[in-house]
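Every protein chain of the complex appears in place save one, which is left out.
Chain lettering (A, B, C and D) follows the sequence in which the chains are written, and residue indices restart at 1 in each chain.
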Amino acid sequence: MATRARKQLTLDARGVYYRQLNERIRQAASQGVSRFVLNNVNGQRYIATGLVGDLVFDIHGVPGQDMAAFMCGPLIRVSGNAQDGVGNTMDGGKVVIDGIAGDVIGYAMRGGRIYVRGDVGYRVGIHMKAYMDNVPVIVVGGKSGDFLGEYMAGGIILLLGMFSDKRCSPITGRSMGTGMHGGVIYVRGEVPEEQLGPGLHAQPVGADDLRTIRGIVKDYARELKLDGEDILSGGFMKVRPFSHRPYGNLYVPA
Amino acid sequence: MHYVLIGNGIASIGAIEGIRRQDARGAVTVIGAEDSPAYGRPLISYLLAGKIGPDQLALRPEEFYKKSGVALKLGTRVLRVDPKAKRVHTDKGEAVAYDRLLLATGGKPFTPAIPGLEGPGVYNFTNLDHAQVLISLAKTMKRAVVVGGGLIGLKAAESLFDRGVEVSILELAPRILSLAFDENAAQLASRRLMDAGIAVHCGVTAKEIRRDETGAIKGLLLTDGLFLETGVVVIAIGVVPNFELARDCGIKVDKGIVVDETMRTSDPEVFAAGDVAQAKDLLTGDNRVVPIWTNAYNQGFCAGKNMAGAHEPYVGGLAMNSISFYGLPTMSVGTVNPPEADPDYEVAATLDEKKQSYRKLVFHQGRLVGYVLVGDIDQAGMYTAFVKFKLPVAEETRRKLVSGEPGVLLWPDEFFNQTWNPGTD
Amino acid sequence: MLFRPVNNNYHDFVIDRDKDRCINCKVCVRQCSYEAHYWDENRQRVMHDNSKCVGCHRCEALCPTAALTIRKNPSEFRDNALWRPVFLKNIYKQADTGAVLLGAMGSPVDIPCYWDHLLLDASQVTNPSIDPLREPMELKTFLGSKPRSLEFATARDGSRRLKTKMPPQIELRYPIMFSAMSLGSINYNLHLAMARAAEETGICYNTGEGGLHKTLYRYGPNTIVQVASGRFGVHRDYINAGVGIEIKIGQGAKPGIGGHLPGEKITAMVAETRMIPLGSDAISPAPHHDIYSIEDLLQLIYALKETSEYRLPVSVKVAAVHNVAAIVSGIVRAGADIVAIDGVRGGTGAAPCMIRDNVGIPIELAIASVDQRLRDEGIRSQASIVAAGGIRCSADAVKAIALGADAVYIGTAALVAVGCTLCARCYTGKCPWGIATNDPKLAKRQNPDLAARKLANLIRAWGHEMEEMLGGMGLNSIESLRGNRDKLRAVGLSREEMDILGVKHAGN
Amino acid sequence: MKRVYPNKDFCIGCHICELACLTAHSKSQDLIIAYTEERTAEGLSPCKRVFERGAQCVAISCRHCDEPSCVAACISGALRKDPETGRTVYDEQKCVGCWSCLMACPYGAIRRHPLKAKIVKCDLCQGREAGPACVQACPNQALVYEER
Partner (left out) sequence: MKAAHRDFDFQKDISGCGIFGVIHKKRGLLPGEMPIRAMACMHDRGNGLGAGYAAYGIYPEFADKYAFHLMCDDEAGVDAAEQLLRRFFDVAESEPIPTRRVPAVRKPPVVWRYFVSPKKDRPAGYRSLDELDYVVSVVMRINTRVPGAFVFSSGKNMGAFKGVGFPEDIAEFYRLEEYSAFIWTGHNRFPTNTPGWWGGAHPFTLLDWSIVHNGEISSYGINRRYLCENDYECTLMTDTEVVAYLLDLLIRKHGLSKQMAAKVFAPPFWDEIERMPKAEAEAMRALRITYGSAMLNGPFAILVADNSGLFGLNDRIKLRPLLVAEKDDMVFMSSEESAVREVCPELDRVWMPKAGEPVIVNLEA
């Protein structure tokens, strides 16, 4: 994909309001531009939000909220940190963040991949869902805040805990996987039981899981120029929902 | 346009209705040898049994011919057809010109060569005259022998028996109903007849009819040496196509009159239908003579439409028989006795002797191709659908068919909708 | 009757079967999805089990000999104004199960209904009432943000051209829409029926939060797509499928509470549309986890506007709660083009009873205070207001509009139109009327042809009544009614209530 | 001609059409009497038949085919096509109970009379002002009576 000649547009985003920036991107995309280099991005929201198709974005700077929301197809590389809401309800494509990312990453995401090299904030991967061949994946190289994978209904979260600035924190915050009723969370190393949501337990991974992890890590390492074998050298545990109907017995007809 | 139909049976009725579907005006003339308006030949047994009166014989109401604009020439025999001049010559000395001609002359009873056959007291069972004679004879007659254990023979036996006559049936084959039914069905039917009091002799036939000096029949000597005393012999072995008219005027005949898919004979203005025609069989696709009531009507109908200018192929006849013996209904449709060695056929049969009920389904390459029902016949039409429409029979469907629960919901969706809800998505 | 918990016998209904009329035809047996009627082999006749009856009246409605009457169970506890039987029965159930009381549809408790305390005006002598049958009468309504003023250019030929760029609008032939009811909570047949009825009557239906089935995209011009916390079936094409997008924050029947579609209702079609696996629960959390503050709402509103390239108005639906006026003001300032407000009497497929019956405020008060607040702040034209939650008849709708709403949503009324009897057991998935069920055997009780016709009839009937009421007031266009509280008078309300509603007492 | 068309997608299997059919063809014209008395005493039975298969069901009766197999099969002339109305008409007087039509009709639309050697078949409620009773009674419009 990278080898194909692409019509490229380089934009200096300094001081450009997001609405103009995104309008410009949409317009260019409709005219056949498929590679965007955005320089001096600083807080512009909704970059690549709602975009479809084979587009590539190289973002230099700090993109703003809801980057890649509802996105379906494009590849985004951020050479820095990202803020909150990356990949909100994202459908497909890939977001690679060579830094840390904020809260609520991949909310209700149902396809595509989000790779973060460093730490992520709270409520990452909540409400992720899968259907048939659409299986969203989030890989976090560092550590995550609380409520990772809350309400998770499908997809894969891979938490490595390796490239983190938070030396003393546990690999994940509290209430991981609360209300989870689908999908799987893989964690490199041990999962502190007290950090798990009610009813959840970490189990050792099986051969199938390892095959899945290996596939994901390979791509992750390639995108972020990391040593995949080093990542895979650690042990992995997994957290799965104890029921696909966690609240089935909570109610009685009045 | 003048349509002339020779023969006044069900094929002609079909033809009249077919012609009128297509052409409201053209003149239609029917020439019939018998004196009465068209009647249902199978009704003869009902008449003979006293179940219906002569007034109930007519197939169509009196006004039918008038409303259909048909001129009737009854009691008239056609002696000759002149295809070149497009005329038919009758025994009344008339020459009737036609534009299109239908030969619906039906079949004639097959009479075996039995010594002593010639003379009084021998009847067949295919026309009204004989039936009327038998009715009057039945008052005095004590015993009768019916030669032939097929459908006609059995019905003849039953109706005579109902008139108080002691009846014996002779069947050459090892069992009765050998053609249309299988052994189990025959067994149940035969049991029902015997329980009623009819004597059934299988594997034998008449060797000789013995007569007294007046020529009256004394009795019948059987091939196994038994002698049955009787005054009356009813020959009910079957019918053969009555195709002499066609043959004599050069129209191509084989087992019957040869017709193409539009029921047209080798003469383009002459059509044939009914028991005389050798037409397409639905299941095999071959042309053969299938002397079945329904086929006769359908062929007549199809011929009628095509005579009047349509070009609609005959879909093919399906052999089917429905007959009851003392309240025990039996039915057979399509292929019921598949070649035993052929592995492509599969038979599923359920027999319940106590309930006198029998169901036999014959499958061929994922399709139902025939069935026999005895006793419980209420689902018959639903089975017929599978045979007639050649519907696919998947596992669940097969199970349902075999367990006696066929239904329209087992039809493929698309076919169901086309059939029941045409014109919708 | 033996061998079952005692409180099963404290059932709510009894089935009254008239033996002279019952012919044992089993229509009731086949219709009752709760198996309250059954064929008794021993007795060789149809029998029933009162404890299973939920009071849906399906059997009564279909009994061909009118042999059945469903009655309230006459068995009563000793009179106690405080400890009414419902409280006792609920406690018995909870003591047995330790579970949360679940209810459905709008709250059955006696929360004051202000529609019943408001009366409409009519013209007499000094101005003429207008006859809607013969004179033009306009109900056409546009939802969306309106500019404060317009600029025109006049061409040389005298024709005028609009210079102001108009924000996107949803055009409605009647100021009524079908409320959000998700595919899954109700079945496809009703979605199709709503879509068709909306198309036929020139209004909109709301998909609810369960996505949009692929065959319904063709009804886009009459569709508002909803985005809720579960984000079921939400993707770019979905967002762009209709004429408006609605962010669901809350629901009148359960403000502050999420939703939960049980796995039983997740059939193949529902799973496909929601983009979730077959048979697993569909959980909508109480909040959108990307919205914890008003600026987050703004963020989502504009994410949706970006995704729809600013072609579609964005609506935000909230439950009517105590501070609704301030909340709505914030929502309008966050960029919403439409605000839908759902009052405490709003319907639901499932809600904890305590929430349903005790949280929220009536829609009448909410609309009045929101409309006034937005006018006070000079931002009323920036967003349209849609009132929802217990609109039972066209007069309710007219009153809502006179109080300040632009249009109303009807949910329960639409379901009643197709047979719902408010038995309030939607969450069982066994709706005998084929509404709140995806069981193919039950769902087909809703023939979309029939349902669409009934829904369209309802809209037209209400429309006609609204025209009559409007004509009676001497108005021939709905915009002259909107916010026109002069057309309302209160009966039996306190000064305080009238102040909030902004109406005078009748006689004044 | 107008015919009754069944829609299996919306047949709810209530069998009310059968009851309506029964009543419309009863002497009493009263469902209760028809069902409880005439049905047992006189063998009154409906021309409709409801098929069920899992969640599916459909109520069928005579299609009044353009070229009906039953008419072709009828040996007594009891069944024929009325050229004026297009209906497939049945004259009970003439029926001899041979069941040929029942066998020939691939739509399963013909039934035996429970007590007599006669068949029962839909007559589209001939003479009934409101049209076929089954259509009128169907609570879900799974039966329609229309020209197609």
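As a working rule, contacts are C-beta pairs under 8 Å (C-beta built on N, C-alpha and C of every residue); 3 or more make two chains touch, one makes a residue touch a chain.
Note that this is a predicted model, so its numbers are computed, not measured.
Colleague: Can you list the shown chains that the omitted chain is in contact with?
Modeller: Those shown chains that the absent chain touches are C.
Colleague: If I consider the whole complex, including the chain that's not displayed, which of C:Ala66, C:Val86, C:Leu133 or C:Met166 touches that chain?
Modeller: C:Met166
Colleague: Give the residue, chosen from C:Pro5, C:Gly98, C:Pro112 or C:Pro147, that touches the chain omitted from the document.
Modeller: With C:Pro5, C:Gly98, C:Pro112 or C:Pro147 as choices, the missing chain is touched by C:Pro147.
Colleague: Would you indicate which residue among C:Pro64, C:Gly360, C:Gly429 or C:Gly502 is in contact with the undisplayed chain?
Modeller: Only one of C:Pro64, C:Gly360, C:Gly429 or C:Gly502 touches the chain omitted from view, namely C:Gly502.
Colleague: For the chain left out of this view, which of C:Asn42, C:Thr126 or C:Ser293 touches it?
Modeller: Within the whole complex, the residue contacting the unshown chain is C:Thr126.
Colleague: Which residue numbers on chain C touch the omitted chain?
Modeller: 123, 125-128, 130, 135-136, 138, 140, 142, 144, 146-152, 154, 159-162, 164, 166, 169, 375-378, 380-381, 402, 473-477, 479-487, 499, 502-504, 508
Everything below uses one rule, namely that only the chains that are shown with their structure count from here on.
Colleague: Looking at the contacts, which chains touch chain A and chain B alike?
Modeller: Chains that touch both chain A and chain B, as defined above, do not exist here.
Colleague: For the chain pairs B-D and C-D, which is connected through the larger number of C-beta pairs in contact?
Modeller: B-D
Colleague: As a quick test, compute the distance in whole Å between the mean CA positions of chain B and chain C.
Modeller: From the centre of chain B to the centre of chain C is 67 Å.
Colleague: Can you tell me, using the touch rule above, whether these chains form a line, ring, star, complete graph or other shape?
Modeller: Looks like a simple chain-to-chain line, open at both ends.
Colleague: Any idea which chain D residues touch chain B in the complex?
Modeller: Contact set of chain D toward chain B: 5-8, 51-53, 56-58, 60, 63, 67, 69, 71-77, 80-81, 83, 93-94, 96-100, 102-112, 148.
Colleague: Give every residue of chain C touching chain A within the complex, in rising order.
Modeller: These residues of chain C touch chain A: 90, 93-94, 96-97, 99-103, 227, 229-232, 234-236, 239, 260, 262-263, 271-272, 274-277, 279-283, 285, 289-290, 299-300, 302-303, 306-309, 350, 352-353, 425, 427-428.
Colleague: Residue numbers of chain C touching chain D in their complex, please.
Modeller: 21, 23, 25-27, 30-31, 61-62, 64-65, 434, 439-441, 444-445, 447, 449-450
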